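What you see is the complex with one protein chain gone and the rest in place.
Order of writing sets the chain letters: A, B, C, D and E. Residues in each chain are counted from 1.
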Amino acid sequence: MDFSQLSPAEASAMEQIVARKQMRDFTKLYSGLVERCFGSCVDDFTSRALTTREEECVDKCTMKFLKHSERVGARFQEENAKMMAQQQAK
Amino acid sequence: MDFSQLSPAEASAMEQIVARKQMRDFTKLYSGLVERCFGSCVDDFTSRALTTREEECVDKCTMKFLKHSERVGARFQEENAKMMAQQQAK
Amino acid sequence: MDFSQLSPAEASAMEQIVARKQMRDFTKLYSGLVERCFGSCVDDFTSRALTTREEECVDKCTMKFLKHSERVGARFQEENAKMMAQQQAK
Amino acid sequence: MVFGFGGGSSSGGSQMSMGGGSATSPQIEAATAELDMITDVFNRLVSSCHAKCISTRYLEPDLNKGESVCVDRCVSKFFAVNAKVGEKMQAIGQQAGGAQAGAGGGGSFF
Amino acid sequence: MVFGFGGGSSSGGSQMSMGGGSATSPQIEAATAELDMITDVFNRLVSSCHAKCISTRYLEPDLNKGESVCVDRCVSKFFAVNAKVGEKMQAIGQQAGGAQAGAGGGGSFF
Partner (left out) sequence: MVFGFGGGSSSGGSQMSMGGGSATSPQIEAATAELDMITDVFNRLVSSCHAKCISTRYLEPDLNKGESVCVDRCVSKFFAVNAKVGEKMQAIGQQAGGAQAGAGGGGSFF
């Protein structure tokens, strides 16, 4: 983000806010991922332990979600840059 | 809301809290609306641009949601007033 | 939670934070329960009042959810204790 | 009290004042908590009644007659469910001597 | 402004400065609000495009070709919907003289 309009003290306060937010967001990403992969992969409640099939599904689900959100992040930045360029051209 | 039990200083602090909350709520309303109308209207990923049909759907979805939440808000206030009257009658 | 690494002043501040969070969580539990039981039990919009069947459903839905989350809470603590014991054994 | 739940709100209020709070007064905290609750309930109401009443085919930008009537009844029924759940939880709370029996969501494992 | 919505962001900014705030400056508040908005939008984008593009059979750990192409187009379309909703709300806001007509989510019942 562009903090150029902030004073040095404000920019430093903002950095702390961003750091804390990233921590919170990471936590939510993590628990959201657990919820998502549990929901998609686990459906057999005849035992307490994960089956091999469930374990493999969770692994792939985790990897795929991370790659997905990485790709979305990259495209997001491109689209955002495009949008800002359009706004400044007006 | 009724802030009559608050001191003037508290009422002013409360106004700031309400203003900040309204801002946050508006933001969430906005992004929730984008998510909702995207989910209902967009299903064709053979191109990058919205089709005419998708655009029209998004317009109607946006308008309908706003009218819906306006109507819910009006009924909410009525029901709430009714409930308070009942509680005071006890 | 274990607050042994906190100073007395910090522990007291933490208690306030926990109390406030419990209040907020209770509120969310409550409204989430209303949303859930409304969603599962109410589908007839030919009148303004709940039917007897809907009322009974809401009662059972509420009781069942509370018993469910109580049981999940008990199992959660057991699994958590197990996990901590494993980590300390390493 | 704007949003008069069965008793969750007032019992919550007394619990809040326990918390104290350094910068903000208990009154402000209670008012903020109430505001948060109302907004939370309202948002769930909007989305619940949208799911029950609004067709997602989006043929027109306005609420049609059937949708409008459905929304009105939906709000009434949502309030009725809200009252019912509130009564139930209050009854349970009294049985349990005021403890939030099985409240989940945080209460049970600290 | 990093995330240039139709106008919701800037009108929000002016509303924010009304609030003032004791400990934090209006600049910090505006930046924090913007940060929250971007994160919120991004999270919804991730989950929307996951629902539209990613098969939940999880046959392999990587995005396959079809999924990758779908994700790229999905992000573009999501931005287009975002712009469309923004325009629409700005138009409504101007009609209503700047008031958040039927904004719901809190605006309408205080």
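In the analysis below, a contact is a pair of C-beta atoms (placed from the backbone, for glycine too) under 8 Å apart; a residue touches a chain by one contact, two chains touch by 3 or more.
Keep in mind that this is a model prediction, so the values were computed, not measured.
Within the complete assembly, residues 1, 13, 16, 18-35, 37-39, 41-43, 45-50, 54-55, 58-59, 62-63, 66-67, 69-70, 72-74, 76-77, 80 of subunit A touch the chain that is not shown. What subunit C contributes to its contact with the hidden chain is residues 1-3, 5-7, 10, 13-14, 17-18, 21, 25, 28, 40-41, 57, 59-61, 63-65, 67-69, 71-73, 75-76, 79-80, 83-84, 87.
Rule of thumb we're sticking to: only the chains that are shown with their structure count from here on.
Farthest chain from subunit C, judged by C-alpha centroids: E. On a Cα centroid basis, the chain most remote from subunit D in this structure is A. Subunit C and subunit D have CA centres that are 14 Å apart. Spacing of subunit A relative to subunit D, judged by their CA centroids, is 29 angstrom. We define each chain's centre as the mean of its Cα atoms; on that basis subunit A and subunit B are separated by 25 Å.
Of all residues in subunit D, those touching 2 or more other chains are 36, 39, 42-43, 46, 53, 72, 76, listed in ascending order. Residues of subunit A found to touch two or more other chains are absent.
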